[in-house]
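Every protein chain but one is kept in place in this view of the complex.
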Amino acid sequence: MTRALIPSPIVATIDFAADGARHGFLRLPYSRDDSAWGSVMIPITVIRNGSGPTALLTGGNHGDEYEGPIALFDLARTLDPATVSGTVIIVPALNYPAFRAATRTSPIDKVNLNRAFPGAPDGTVTQKIADYVQRALLPMADLVLDFHSGGRTLDFLPFCAAHLLPNPEQEARAFAAVEAFAAPFSVRMLEIDNVGMFDTAAEEMGKVFVTTELGGGGTARAATVAIAKRGTRNVLAHLGILSGEAEPAPEPTRWLDMPSGDCFVLSEDEGLMEPMVDLGGAVAAGDVVARIHPVTRAGLAPVELRARLDGLLVARHFPGLVKAGDCAAVVAVAL
Amino acid sequence: MTRALIPSPIVATIDFAADGARHGFLRLPYSRDDSAWGSVMIPITVIRNGSGPTALLTGGNHGDEYEGPIALFDLARTLDPATVSGTVIIVPALNYPAFRAATRTSPIDKVNLNRAFPGAPDGTVTQKIADYVQRALLPMADLVLDFHSGGRTLDFLPFCAAHLLPNPEQEARAFAAVEAFAAPFSVRMLEIDNVGMFDTAAEEMGKVFVTTELGGGGTARAATVAIAKRGTRNVLAHLGILSGEAEPAPEPTRWLDMPSGDCFVLSEDEGLMEPMVDLGGAVAAGDVVARIHPVTRAGLAPVELRARLDGLLVARHFPGLVKAGDCAAVVAVAL
Amino acid sequence: MTRALIPSPIVATIDFAADGARHGFLRLPYSRDDSAWGSVMIPITVIRNGSGPTALLTGGNHGDEYEGPIALFDLARTLDPATVSGTVIIVPALNYPAFRAATRTSPIDKVNLNRAFPGAPDGTVTQKIADYVQRALLPMADLVLDFHSGGRTLDFLPFCAAHLLPNPEQEARAFAAVEAFAAPFSVRMLEIDNVGMFDTAAEEMGKVFVTTELGGGGTARAATVAIAKRGTRNVLAHLGILSGEAEPAPEPTRWLDMPSGDCFVLSEDEGLMEPMVDLGGAVAAGDVVARIHPVTRAGLAPVELRARLDGLLVARHFPGLVKAGDCAAVVAVAL
Amino acid sequence: MTRALIPSPIVATIDFAADGARHGFLRLPYSRDDSAWGSVMIPITVIRNGSGPTALLTGGNHGDEYEGPIALFDLARTLDPATVSGTVIIVPALNYPAFRAATRTSPIDKVNLNRAFPGAPDGTVTQKIADYVQRALLPMADLVLDFHSGGRTLDFLPFCAAHLLPNPEQEARAFAAVEAFAAPFSVRMLEIDNVGMFDTAAEEMGKVFVTTELGGGGTARAATVAIAKRGTRNVLAHLGILSGEAEPAPEPTRWLDMPSGDCFVLSEDEGLMEPMVDLGGAVAAGDVVARIHPVTRAGLAPVELRARLDGLLVARHFPGLVKAGDCAAVVAVAL
Amino acid sequence: MTRALIPSPIVATIDFAADGARHGFLRLPYSRDDSAWGSVMIPITVIRNGSGPTALLTGGNHGDEYEGPIALFDLARTLDPATVSGTVIIVPALNYPAFRAATRTSPIDKVNLNRAFPGAPDGTVTQKIADYVQRALLPMADLVLDFHSGGRTLDFLPFCAAHLLPNPEQEARAFAAVEAFAAPFSVRMLEIDNVGMFDTAAEEMGKVFVTTELGGGGTARAATVAIAKRGTRNVLAHLGILSGEAEPAPEPTRWLDMPSGDCFVLSEDEGLMEPMVDLGGAVAAGDVVARIHPVTRAGLAPVELRARLDGLLVARHFPGLVKAGDCAAVVAVAL
Partner (left out) sequence: MTRALIPSPIVATIDFAADGARHGFLRLPYSRDDSAWGSVMIPITVIRNGSGPTALLTGGNHGDEYEGPIALFDLARTLDPATVSGTVIIVPALNYPAFRAATRTSPIDKVNLNRAFPGAPDGTVTQKIADYVQRALLPMADLVLDFHSGGRTLDFLPFCAAHLLPNPEQEARAFAAVEAFAAPFSVRMLEIDNVGMFDTAAEEMGKVFVTTELGGGGTARAATVAIAKRGTRNVLAHLGILSGEAEPAPEPTRWLDMPSGDCFVLSEDEGLMEPMVDLGGAVAAGDVVARIHPVTRAGLAPVELRARLDGLLVARHFPGLVKAGDCAAVVAVAL
């Protein structure tokens, strides 16, 4: 039996097709040492009113990123079906085991959900989630808004983003949605290695796919949560799902580009990282953006890490200690 | 043999009494499964020039706090003995096993060094470190500057602080050193439960003890590192150890008070924490400072956590998820 | 400062002295790597009406025993203060960290609460719980009913029990309460090694202390939960705290004795345990009560474990595999 | 090279074709950090006398289920070849690493052997075991008796079972063997999701496949062991392998059915499970079979779990705590 | 996209084609919970001078074997390009995560690199390393010298070895290189199960592949390191890459054979291993080479393990305790 013919073991406890607001679960049977007949229960909400477009809103693709889950748990509870035309499918914590463990990857199989697409119905728990999204949720959606932040080990300037795509019409719709989101920054992304990403799966199906990076460090701030909430409603309004006007951002979004691998500043050494520039700071090519202090002795000179192009610091390694091979900082260029 | 008579097993590989700059180790023998005749090697630097006062500068009392270690590894390497009058003892990562593990407590014995004083020469590894500080380092010092930040689970507005003390003269000298440090904020602390703290050990010996909280989340920022570096040099200049003028802060420090247990906003529930106010934000008694969203289902109402007095938010729980019993936020009052 | 003078760090969030039903927590500050300012929150309920006697009802002394917690969480929610004369203090899961982890001992410090009395206010988390019981809860109580079952590794016939005591009057009151509990079996216990037990702490303070063993294996059955619920209400009625008549048991309780160490059948070998007699079965001295099959090869003869006196099987090792030194079975004698 | 051509790495240390009783091992080379040239040694016994049919008897497919291993280690040692006509292959603990670890799945690869068929000769350790059974043991067998019980997290009424099959003759032979086993209960099973099961592998090869559920909780009782021993000898007698009469059960077996997914009572909530009905108890549709008490606070109402059809309780979640998504109870219908 | 078309994610930070000595890394992106944008950094050195043959020298295929890494880190630092004609590619610790963890297999995926060939560009970390060797490094090489020792759980007489091959010319070149290595012992190996080995991958590509076993126990000795250093330079000289004469060994190498599975002495029992013969000792078929003492009781007789052919002891189980299924000793035959 080929995989395409194996049914997903995941069962939704709610009806996607009925009007109104329904809260339920995606139930994924998971037999294990501590529960022979147990399941993973992924919360899901469907809010529907009539026959308009469908938006799929997802948080917790990585389990240690919080702006999306906060905005989406809140939206799931408060979105009035009467204000909706179409369908909003909300999965606030898509890799739910990772979300409960507060880890990037699933504690069950150590799989990064965002590299697991198209998944497998007879694979590991995370692969089964990817397969269900691929074969059950994505086909229903017109637009996907998948929330990311930096997680415990990265921190980002808050931005919304979409990919450069071969189909100009699809790309244009995606960038229009990014513009509607109205984050402080907006990014045109050229993904080098997009194998296995949720993004790729959705885009190959012709969907409008919008994503974000809204902070990081394994926390959320009131300011970044506000961006996530406003952006979500704005995108729904932009699609015509949500009635009412979009809420403008306090300042116009600033478009950024990551033109090449030179954006990334890598550390070849382990040690104590001293950031020399904070997020949003301007850097010129050759500037020291961080220093890596050896910690095995006092008195040793730090290694200096330098920017390779002019721009502003959009991301950085978050933990105080850095390991060899870690990305220490990312420099982006204003468009 | 009483503990006071048991010699410390820790041996310093450098001479505290000679002039110049010396980098070495506090070597603590530690026999264990993976090294029968192994040791913990704690880096230490002594910079001495003549007979002036002695400052003991310590970071890494908690192993996941980084402004102190960055400033002190940097100072140890760059402080020119010719600019010094007296002695500067620098231990950039006092609970070195915790620092290497990036954890608050020691991975060896799970002991919180800052509750382990006066320590024990025949105790666990962390208790031996405390005992060495108590009996070998503290007696040499006139002033102690012990760096703290929030660590992986708390985040703070950057402040320098000292305790209200029974001895007004000792207290005055401590607050003068805090003023000299010139952090953005300064705090007069009344410690409720000070048993076992490094602070208490030093103060009971009559030393001037100054501490900080300079950020948190298990990271450091360029801005907070700059505060730590400037403050350290300012305190040394204030003591007359470092020649030259103190560097003024960009803005005068703002003094704060934590008048009672009402400062602390506790969560009785576990869940996803939505901060409603960011660090430094003004709050009034009764304001919701955070909401705790249940995550076991979608559609459930969050619990609201409210401030109990007027002030500004000086600290908060950092991770996106909160456990029952965690301190969610701290409100301080301007003096 | 002697330990008796160190205040307990545990704070109750409710008032023990007011009338009515109150649900709250014993909050125990617990600073650790994953929460610098965290706490253990132990649920507690106080139900009070006027000035009658005080009963302290505790479950979860061991964290993998369930009849007590089920009966007590249920009682806490349903007991009407109007039916009470006096005070009922209910702590359904006393070693709360162990209860949440479903383990006998605390996952934090691996301490067995029932060997930790009188505890220590500056000790480990479990020692702090014992100290609070010793110094804050026990002095308020006239009677203690502390629920036990076999936990994950033992299984028991359901019985209520009290100890033979030097004070005949105190002993008589305890056995009267056991009789009132009306379990299927009742046991007069002579504890050989009672150092550190909750029982001993309470008895030395002159309290009436009643305990149970109501099943085991890390589960509960409808039948054993019913025994716990009925017994609890019967003891409260017996004390005059609960109005109304005691509910008689379906059959009179059968009193048992464990006269000596010969009751215990120990395995000196590890292997696969084949029980030859089930709980409640009659055995004669010399009977094989279990066989231990070696599992490293097929074809090896099992070791036979034999009863050393006549009686009935009141307890047994629960898991399918047995380790050298485990108690395989216990034989008690009818009185 | 396709997998079918890769030889199994497992080597049997005994000859399957010679008459008499032989005890040996299935040796599976397993190179790992703690033994570069190590092996998994799975005990096996072959008892053969002449050319009759072959029964394959297996226990320990899941490593925490004990009636099968006890009955089979005992049978391997005591079965006299002179009483046999044909061949009995006994593997008392098929997933031997899981059996030694007392866990459902293998501690080596976390694979559930009963979902690993047909296995892979170049896969993980558990997949290699499945492949050896598939390609070496199953082809030799006429009948397979594979013992199961509930394991550490489920408990069952004792029953023997076979599947509804597309081939009526094969199905009839299987149900006849179930009847011969003479357990207290017998079940006709319609497996919904049978991918990867040992059962399916054997049935697709045309073998008579009989299985059991004989208790659970990670233990065995004298009563359930007796059922397993009697059933094994009865099935061998039924096949004509063992001379002598079958031993009748004390009472005729009662046939049960699990007609649909409505048999299963699932908990959507985590908490403390209060069973309201014990195994074997009669239930009507709508009856509360269990209550799930929240444990984060005292005073909260439990969630009630209700039967969805009339019948008797044949299985239940065993541990005292339940997780969201666990099967709490199973209701079967008398035929 | 077939795997052959997926590019390796590994990037070399140095140029393989330029003359001179270059030290760099094979950088393997590895996103994980503790570093979202992290990498594995495998040190590599390329020393090139003109257009001669290319030798690929690898250590740390297994992470707990040390003669190779010591000789190769040393060679990488000291080999003067001026003395070279051709190219020397040095990877001192090929399975770098295993090498840092001092374990045979990778701590990341538990994969044995030497059974992972040809690897997979989209597989686990270890499979990605194998794939890079297969597709990027091997095609450049004329000869591969892959260092092994016994690791933590085996100990070997020091020998160099090559395989019997179907191509006599290729085989002859390999044995000539072994002879040039000039280890105390040399072995002609017939690999029974060579699926997935680095050796097989190289040999199938027509390369000359030479390997070693130079000691073991998870350590290195001055004497075995000297063998590794001398052998490496001798092989490079033999190939004409290194100018100068080969250094003769103190004594001529002794050629050994492992003619069949009878070489291996396996323990079916766990216990305390008493070696009766040390490495290099002469044994006759039937000699007791080790005794396995049971350790569960005193007074039990040990199991005796006997050699099955005449020869000398070339390898043994190293740790003091042995598990069932471990290889206790290996007997080889002088040619």
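Residue numbering begins at 1 within each chain, and the chains themselves are lettered A, B, C, D and E in the order written.
Here is the rule we go by: a contact is a pair of C-beta atoms (placed from the backbone, for glycine too) under 8 Å apart; a residue touches a chain by one contact, two chains touch by 3 or more.
Just so it is clear, the structure is predicted and the values come from calculations on it, not from any experiment.
J.: For the chain left out of this view, which of B:I14, B:M41, B:V288 or B:V303 touches it?
T.: That would be B:M41, which touches the missing chain.
J.: Touching the absent chain in the whole complex: find that residue among E:A223, E:A284 or E:A334.
T.: Answer from the full complex: E:A223 touches the omitted chain.
J.: Touching the left-out chain: which of E:I10, E:A55, E:A93 or E:A332?
T.: E:A93
J.: Looking at the full complex, which residue from C:S8, C:S39, C:T87 or C:T153 touches the chain that isn't shown here?
T.: C:T153
J.: Pick out the residues on chain B that sit against the missing chain.
T.: Interface with the chain not displayed, on the chain B side: 6, 9, 13, 25, 27, 29-41, 122.
J.: Using the touch rule from the top, list residues of chain C that touch the missing partner.
T.: Residues touching the hidden chain, for chain C, are 62, 64, 103-105, 110, 112, 115, 150-154, 193, 195-196, 264, 266, 268, 317, 319, 323-327.
J.: Quickly run down the residues of chain E that touch the omitted chain.
T.: 21, 23-25, 41, 43-45, 64-66, 69-70, 73-74, 76-77, 90, 92-93, 99-100, 102, 155, 217-223, 225, 272-278, 281, 293, 295-302, 318-321
We take it that only the chains that are shown with their structure count from here on.
J.: Tell me the fewest steps from chain C to chain E, where a step is a jump to a chain it touches.
T.: 1
J.: Using the touch definition from the top, list the chains contacting both chain A and chain B.
T.: Shared contacts of chain A and chain B: D.
J.: Spelling it out: a chain qualifies if it touches chain B and also touches chain C; which chains qualify?
T.: Looking at chain C and chain B together, the chains touching each of them are D.
J.: Answer with same or different: of all residue numbers used at the interface between chain C and chain D, are over half used by both copies?
T.: Counting shared over all numbers used gives more than one half: same.
J.: Between chain A and chain E, two copies of one chain sequence, what rotation angle (nearest 5 degrees) aligns their Cα atoms?
T.: Between chain A and chain E, the superposition angle is 120 degrees.
J.: Calculate how many whole Å lie between the centre of chain B and the centre of chain E, each centre taken as the average of the chain's C-alpha atoms.
T.: About 49 Å separates the centre of chain B from that of chain E.
J.: Can you list the residues of chain D that touch 2 or more other chains?
T.: Residues 25, 64, 268, 296-297, 319, 324.
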